[in-house]
Structure formats: structure tokens, C-alpha cells
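Below: the structure, in C-alpha cells.
Note that this complex is displayed minus one protein chain, with the remaining chains in position.
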Amino acid sequence: MSKAKLMDYDKALELFEPVLGFEVHVELSTETKMFSSAPNNFGAEPNTNVTPVCLGLPGSLPVVNEQAVRYSISLGLALDCDIAPSSSFARKNYFYPDLAKNYQISQFDEPIAINGNVEVELPNGRIFQIDIERAHMEEDAGKLTHVGGSTGRIQGAEYSLVDYNRAGVPLVEIVTRMIEGAEHDAPELAKAYVATIRDIVLALGISDAKMERGNLRCDANVSLRPRGSDKLGTRTETKNVNSLRSVERAVRYEIQRQAQILADGGTIIQETRHWHEDTGATSAGRPKSDADDYRYFPEPDLLPVVPSSELIAELKAALPEKPVERRRRLKAEWGFTDLEFQDIDNSGLLTEVAATVAAGASPQAARKWWTGEVARLANAADVDANTLVTPEQVAELAVLIEEGILTDRLARQVLESVIAGEGSPREVVEKQGLAVVSDDGALIEAIDKALSAQPDVLEKIREGKVQAAGAVIGAVMQGMQGKADAARVRELILERATAQ
Amino acid sequence: MSDISEESVRHLAGLARIALTDAEVTALTAELSQIVDVVAQVTSAVDADTPATSHPIPLSNVYREDVVTDDVLTPEQALASAPEHDGSRFKVSAILGEEQ
Partner (left out) sequence: MSELIHHTAAELATALADGSASSVEITQAHLDRIAAVDTDVHAFLHVNAEVSLAAAAASDKRRAAGAALNALDGIPVAIKDVLVTTDMPSTAGSKILEGWVSPYDATPVTKLREAGLVPLGKTNMDEFAMGSSTEHSAYGPTRNPWDLDRIPGGSGGGSAAAVAAFEAPLALGSDTGGSIRQPAHVTGTVGIKPTYGGVSRYGAIALASSLDQIGPVTRNVLDAAMLHDIIAGHDRHDSTSLKHEWPSMAEAVRNANVKGLRIGVVSQLDGEGFQPGVLARFHEAIALLEANGAEIVELSLPSLEHAVAAYYLILPAEASSNLAKFDSVRFGLRVTPEGGGTVEQVMSATREAGFGAEVKRRIILGTYALSAGYYDAYYGSAQKVRTLVQRDFAAGFEKVDVIASPTAPTTAWKLGEQLDDPLEMWRGDLATIPANLAGIPGISLPAGLADEDGLPVGIQFLAPAREDARLYNVGGALEQLLVDKWGHTLLSQAPALKVGAR
């Protein structure tokens, strides 16, 4: 797939104003599916999490999962939406092999939540209000695997295999209103918005929100309006961008691609586009057409959802604090400078850092590891940092350092092993015998050995040239494969010099 | 008079995924025109203020507890009637259109 011609980003912004819109799908972490009592869990053997409902067998009927409704209302409230006094399900009719009934049960004209807004803070400190048009409940589709052909993609495949385990997993689709005024920050805003939604659903505890597993999926609408014009441009919808990094990159890419086409006198086709992580480009998908006649009608098998005011009050009272407020609180609690906090923002890892602190690490250590080594490894692997390690693992690592069991250097080594799946940090330390040697006897033995090779060092120290100890420390560390606590070695050397 | 044409019948058949023969299209065009002329009387029978009824018996908030039940099928049961499968998944020929 060749990359399209792209206009320089700054130049694109000079000529055009980007207009954005997002549809974020959140898979809810209920025990069972939206309309059937099959387990809702990731990674099971194909077609084991299915009931007659999931397979759309003749005669089967859907029944709404109460927990999914509660989760959806909580999410609506967290997005400052009005909860509809009565909302209903509708059938969206289209044929596709991953859709067992060949209609998706969704919500159409009566969604559960409408008219919300969410505050998003950009890394540069700018706070942006994003208006939410609606959030509605629906069911996920099954999973297709395309076999044959060269790419494993749909084009050129010989046949496809269908697993209905995911069919019927509860989803909430959050739809924003048109977002104007993001200007230069459009790509960062896109990422910050999705990160904020992720923070919200994680704080609510209603989704695993793992983008790489598709728990959280973003469709990004991008259009460009020529400067000085009040006419909206034609939009494209980039589908299923499955990492925070990609959201930002995909929006930037679409702005640059569309700008170039428009500048060359071309027109934008209203179409679905697909983001390709590997090439960092989008490709054309299905054009929107008359064929998109979904023939929505009220789902006769399901009754309206009419939440009581008591239920809404109960769920409202249980809401976690808003992301922007939480950031302010955490920043103050952690005593971070603006710069330090920006570090975390840039990485989109606030939730991970907070979870790491909650798991026992110091705020500084949590920040340092996530935005430092973990982020570096994630970048190298082209994945989101939170896919590599859990906050609990990072906290354990930090605690091991605090306890003096690991040095920073050893800790980095342990981290790589943890990422490689060799176990928790403590398990890796044990398995690989990586712990710092804190036994003074062993250290003194090593120091003696080093001193015998450099007999004049002690004399120099006594003369006041304390930095001479460095050479011995280096030798000791080398001799012990880095497992010595450098600070303790230094102390011991200085003691030796003053004692004689 | 209805606006049913052979072209619209073909379009509807496409939406409904039925590969109608030409003879069927011709016959259905005539039949549907006739039927639609009759059923179209509903439009004049009601006005904007009349509420729609989608469920004969009004109920609301009918829910299921979020627990797994014995309705779950074994993979053997799930695949037993599949026209084609690979042992764990349903098999279909190549897909032309993209996901929606």
C-alpha cells in the first residue's frame, strides 16, 4: 500500500481548519453478553461462549442484561448526559457473516443518554469542551478470520472463518457532536479525547478498555474547511484505530492527505477509511452509498428501558470524580511540577501512573518508569505502553528498588524479562538471581580484591581526593555483574580509608 | 399509485439478499404495486398526533441477571448444523463487502 501524497502539517493548517468527530465503542466488562447469558470473556476457544441467541438460531430471543444497562447509565452520567426517561432498542438490518441474525440490536431514535459533554485537557494545558451527542447501547459482532491470499486481509482471501464468541458482547457507542476550533491541536485532541474516555470507563470499572483487544475502538471523522469559508468539507471516517498513538497519527495523516488533495484541486470522497498501523497510512474502504439502508425499526422482542429516578440517583452518587478534576487533585497530591505532569499527559498514561501509585510505588517512581523506560520500550515495539506491563508490575519494580533489592540498572533488566512474560518482577529477581548483594561481607571481599589492583586509591582518598573511589566502585560493580549497591560500596570504601 | 418499478424490486431484493430471477422480478413488480396500493390506505387513516404502538402489551424494564446459565452450547452443538466449518469456526466463502 503506497502512501498518499501528504501536505506539510503546518501548511495544511494554514489553508484549512480541521473539523473532527468521534464515535468511540466501549465494550462493557459484564459477566455475560448484552442479550444472552453466554460468558463475556476474551480469549476463549472459538464458539464456546455462545447460546442459541448468540448464533441467531431459529426461535431464539434476546433478553437485556441489567448490569449492562446500569453500566451504560453510569457512563452516560459520567459524560454529563441526560438519561432518557424512556429509551428503546431498534434493529439495524444488514447482511454480514459476523452478524448472526443479520441485524444488529442497537438503539436508534431513543438512545439511553443524550446531550453530554466531556472536558479534555491537552498536554499543553489547554482545556477543551467536547459535546457528546449521544451514547447508546448495542451488541458487538462476531470475529472474522480471512484465510488465504497474501495479507490475511479481506481482499484476496479465499474464505473466511467465523467465531461468534464476541457476538453480543455489550457495547456503548459514544458519539460526539462536530468538534471545531481544535486547530493545530487536532491530533493531540483526538488522542486526549480517547484517553479521557478510557480514563472514565476505567474509573467507572465498566470496561477493561484495552484498545489492543478491541475493548475500546475509535472511529475518527475528519473533514477540512478552507480558511475563510463557512462550508463544511466532505468527511472521511477512519475505522477502528486501535491504539492511542494511532488515533493521533491517523487524524494527523487524514488532515495532511485531505489538504493535499484539496490543494491539488481534487475532491474528498465520503468514505470509510482503514488505518494501517504498519504503514502509518489510511486506505480507502467502502464508499457511503444508497446501499446503506439499514431499515431501522423498533426491536419487537425487547421492551423500553425506563430507569427510575432512584436508580439514576444511586448511580450518580457512585460516580468517580471527573478526569479534569482528578488530574488537578493528583497533580497536587503528588507534588508534581507542570513539566512533570505534562510528561504523564503526553504519554496518555495518567491512569496507569495513578494505579501504580495506588499499588505502592512513589509518585516519582511511577512517573519515571512509565514515561521513561516503559514508554521507550513501547515506542520501540510500536504499541501502547499499557499493553506491555500492568501498574501492579511497575509498582512492584519500584518497591524492589526502594527496598534496595534492585538497582535502576537491574530493574531495567527485570522489566524486560517481565515484558517477555517471565513472571512478576519478584519472580524474575528470584529466577535470575538478580538481587543486589547487600551482604557487607561479600562486598568487602570484592572491595579488597579491587583495592589490591589499585593500592594507591585509599591514600588518595585520605588526601581528600574522594572521587578516586569511583574507579574502585566501578571495578566492584563489574566484578559483581552490577548486583552491588553502588552507594553501599562507596560507603564501605570511605570507611576503610578513614579507619586506617 | 405506487412507485414500484422493476428497478426498485431489484434493489429491494439486493437489500434482502435474494437472487430473484427476471421472471420473479416482473411478477413481483406487478404484485407489489397492487398490494402497496391497498396497504397505502394506512397513511390516510392516521394523523401526526396518533402515537405508534410497537408492542401489543406495554411492559418496560424487563431484564436478566448478569449470570451465565446452562443455555450455553457446546462447540459441537454450535457447529452441528453448519453447512461448513473447520472444527471450531463456521466457514464461508470469500467476502466481497467490508464490515460496517
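Letters A and B mark the chains in the order given here, with residues in each chain numbered from 1 onward.
The rule is short, and it goes like this: contacts are C-beta pairs under 8 Å (C-beta built on N, C-alpha and C of every residue); 3 or more make two chains touch, one makes a residue touch a chain.
None of these values were measured; they are calculated from a predicted model.
For the chain missing from the display, the contacting residue among A:85, A:125, A:266 or A:300 is A:300, taking the whole complex into account.
Listed for chain A, the residues touching the missing chain in the whole complex are 52, 55-64, 91, 93, 95, 97, 100-103, 160, 162, 164, 293, 295-297, 300-303. On the side of chain B, touch with the chain left out of the figure occurs at residues 4, 8-9, 12-13, 15-21, 24, 28, 31-32, 34-36, 38-43, 45-46, 50-57, 59, 62, 64, 71, 73, 77-78, 80-84, 90, 92-97.
Basically, only the chains that are shown with their structure count from here on.
For the pair chain A and chain B, the distance between mean C-alpha positions equals 37 Å. Across the interface of their complex, chain B is touched by residues 30-32, 36-39, 45-53, 55, 63-69, 86, 88, 93-98, 102, 141, 144-146, 154, 157-164, 239, 272, 285-286, 290-293, 295, 297-298, 300, 302-307 of chain A. Residue ranges on chain B touching chain A, taken from their complex, read 11, 14-15, 17, 54-55, 59-69, 71-75, 78-79, 86, 88-95, 97-100.
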